Each structure stands twice: as C-alpha cells, then as structure tokens.
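For this view, one protein chain was removed and the others were kept in their places.
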Amino acid sequence: METLVCNGLSKTYGTVKALDHVDLKLEEGKIIGLLGPNGSGKTTLIKLASRLLVPSEGNVTICGLEPGPETKAMVSYLPDRNYLPDWMRTKDLVKMYQDFYGDFDVERAQEMLNSLGIDYDMPLKKMSKGTKEKVQLILTMSRHAKLYLLDEPIAGVDPAARDYILKTIISNYDETATVLISTHLIADVENILDEAIFLKEGKVVLHQNVDELRDTTGKSVDEYFREVFKC
Amino acid sequence: MLGKLIKYDFKAMFRSLCPIYVALIALTIVFSLMVKFNFDQGLLFSIFAFLFVAALNGSIIASVILVVTRFSNGLLKNEGYLSFALPVSTAKHILAKVINAIIWAFIEGLMLCVCLLIMGAVMGSIKEVAYFFHEVFQALGVVEKEVLVTVLQIVAFLILEMISSVCLIYAATAVGHLFSRNQKLVAVAFLIVVCVLRSFLWVGLVNLSERFTAPAHVFTDDLILIIPPIIFAAVYAFITWFILDRKLNLE
Partner (left out) sequence: MGWKFSDDTPIYLQIIEEVKTDIVSGKYKTGDKLPAVRDLAYDAGVNPNTVQRAYAELERQGLVQSERTSGRFVSIDDEKIEELRKDLSDFYIRELFRRLRDLGMDDKKIRDVLSKWRDE
C-alpha cells in the first residue's frame, strides 16, 4: 500500500523550477531518505505533501487523498525551523497537540520527555537549541500518523542529540507508517534508511533500496551521493 | 476545531493584553482617587493624568495591533507551519481570526465601560452610578419602538463595519504576503486603494438610495444599510481565503 504518491509533481516560483515533474511512490513501513544539496527541492516536496504549498502542475496524494484537512490528520510534519510559539511551556504544547490531533499519544510523549528530564514548566524560549529540537521531534513522533514528514530533523544539533533523534525515529514509527526524512547529512542517517531518494535541481535522479545501492555500487549512500553531486 | 483555534488565539492575546488592562484599571483608580481628594494639581497629577490617557488610548491601539499581528504571526510567519499543518480548513482559520477580533473588540469596549464605572463610583458614589443606569433604562422603556429599532440597526451596522474593516486588514496582510519584499508597504497601499474605492462606492450607494427615498430616511428605515458591509466583508474574506489557500508560500 502506498502512503505518498506524486504524479508529475511540479512547483515553480516565478521563473524558478523548484520541483520538476517528480514521480514517486512511497510504500508503508519504510523509512526513506530525501537527499539532496540545499535548494534541490526537498523542502518544496515536503511542503506540497503537507499542503503548505499548492502544486503548479501534477499532483500529490496521501493514502489516495488530495492534501487537505483529512490528510493533515494523518500526516505528522516537522518543519525545518522553530514553528512553535516560544512562550509556550512543554505542558502547554503537549496539551495543544492532544487538543488538535486525535492520534497523539500523550503517554508516549510523557515517557520520552521524562526520560530526557525535560521541565514541563519551562517555556520553549528558555531551552537550548538541542532541547528545543528534541521537544519538537518528540511531539511529532508521539502521533500515530500514517506519514511522518521530517524536514532536516538533525541539522544544527550536536552528535549526541543527533543520535537521540535518530533512535527516537526508529523506535516510534508504526509499522504501517512511512517516514520521509529530508537531510543533507547523509552519513548520519543512512543506517536507518530503507530507501534513498536523490533530488537534484528539482528532479528525482535516484530512488533505490539502500541495501541494493550498497550491493550494486559497493559504496555507502554517502559516498555515492558525493559522486553523483560532485561539483 | 474552530473552538480550539479560538481558544489558542485567545490565550495568545490574553497573555499580551492582560497586563495592559490591569495597568489601565489601576491607573483609572489612582486617577479617580486623586480627583476625588482634590489632589488635582502639580506635576504628579499631570504625570498620572498623562499615563491614564495613554493607557486608555494605548489599550485600544494595542488591541488593534495585536489582533492584526495575531493574524500575520499565527498564519504567515513561522507559526504558520504549525497552523497550516493542523487538520483544519483554511476557511476555519480565517473565521477563527475574525471571531478573535470580535471578541477583543467586545472586551475592549467592556474595559472602557468598566473604567467609566470605576470613575463614576470613585468620584461620585455607587448610588449615583446605579441611579444613572436606572434613569437610562427607564428612558429606554419610554423610547418609541421605532427609535429603538433604528438604534439597534445602527449598532448592527457599526459591528458589521468593524468586521468588514477587520477582514479588509486581513486581506491587505494576505495581499502583502504575495510579495517577497516590501510586504508591509504593499499591504498599506492595498488598504488605501480599497478605502478610496469603498468611499466612492458608498457615495454612489447613498446617491442611489436618495433616488428612491427621501435623504433623511437613509439612516432610519433602510435595513439595506447593513448589506454593503456584509458584501464588503465577504469580498475581503474571499480574497484572504484565496491567497491563504491557493497562494500560500511561507518563508
């Protein structure tokens, strides 16, 4: 069963083609890396799937549905920035997620927050960057979603936080869900991936199972990526 | 979902406005006491009088600014990534923001009444205030029904005008969002252009209605008066919806 399908999906900003006739099928139960240098269209693709953008051409569907309130209820989206009001405290945020998302698992969230020793009364703005990212990820991964869209979840955090974030992803996604992780830090994520998608100037240049890729090229995804995107 | 959206907007607004209202009430009490005990001269009094007037005006300006920034910050800045990921339609987001504006206009009005009451109660006496209200209600009782209906019509008209102005400001903000630079400038320009167009339209409408009714009756027996603000509000809301739903492009 396919969670996310793109048919000739294109997005143009003025004269710039951010995404150029992308065809993709992402199956359930997979962790998939959306890999490409900055400006290759990773964020655009994710925004189209979460309906923060409307396609210029083609379409994208989630579990067979056009993006809208119905798909948003099934998609857990982690933007590549601080998207939460910074005056809110951890407990307010947990309450808010619980209020808006029927699939939010409070116990799971509390368990993770407790294991990190996060202060429920501390507002976001008083947290360190790493802690903030962890709280955002915990909220995102505490939903029982069909599709997780994680935009640069490990950029700009220290290696220890990176490990924590990746382990949180592996141990929390449901077997019927799909996780799409966009990143340019390939070496860090490649061990947790089932499949890799290479995006180059808005086009998909590769979509392959990671084991197969290693088998056929004799290289890690990171090495192969460097070869494909050599300047 | 609509109720939850309104709740979170209310919380965000309350956080900023609550201190202002507390200050306003405190200054009202201090000012009234000063007047009551003839402490109404000198520098200190001038300072408090100034602060009091500033708080009165400030609370109005602050609530207007906060209503507008709640819209732009909540939907078009980083928080937009949260809002538009929620399982809620764009129309509901806009409706929640309009209701948020109505709620705070009402609270602002209420606060100003409370200040007046406090002044009346402190400077005069509670009895006098009560007597005043008694008189007002008695007067309302003997007022002719027609006049009452007209008053209600004007009140309805003013509320609708307020809603239509709010929708206009939201539409202007949304139009500004279409541009990658000078967003505020574009929004203000749009606002000015629409206001000019609207006043022409109003003149036209009044002229039109004069042809059918005597001029003096324009503001009395025409229920028609409340139709233009409804149409304007609908047009502005549609512009806002169209941009947020179809042309959204968060930075």
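Lettered A and B in written order, each chain numbered from 1.
As a working rule, contacts are C-beta pairs under 8 Å (C-beta built on N, C-alpha and C of every residue); 3 or more make two chains touch, one makes a residue touch a chain.
These figures come from a predicted structure and were not determined experimentally.
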Which chains here would be touched by the one that got left out?
-> A
Given A:Cys6, A:Ile31, A:Leu124 or A:Leu180, the one touching the chain that is not displayed = A:Ile31
Among the options A:Leu166, A:Leu180 or A:Val204, the absent chain makes contact with A:Leu166
Name every residue on chain A in touch with the hidden partner chain.
-> 29-31, 162-163, 166-167, 170-171, 191-194, 210-212, 214-215, 218-220, 222-223
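What we mean here is this: only the chains that are shown with their structure count from here on.
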With chain centres taken as the means of their Cα atoms, state the distance from chain A to chain B in Å.
-> 41
Show which residues of chain B lie in contact with chain A when the two form their complex.
-> 1, 4, 8, 12, 15, 78-82, 84-89, 245-250
Note: in the complex, chain A contacts chain B through residues 13, 47, 50-54, 68-70, 72-73, 75, 77, 79, 81-85, 87, 96, 99-101
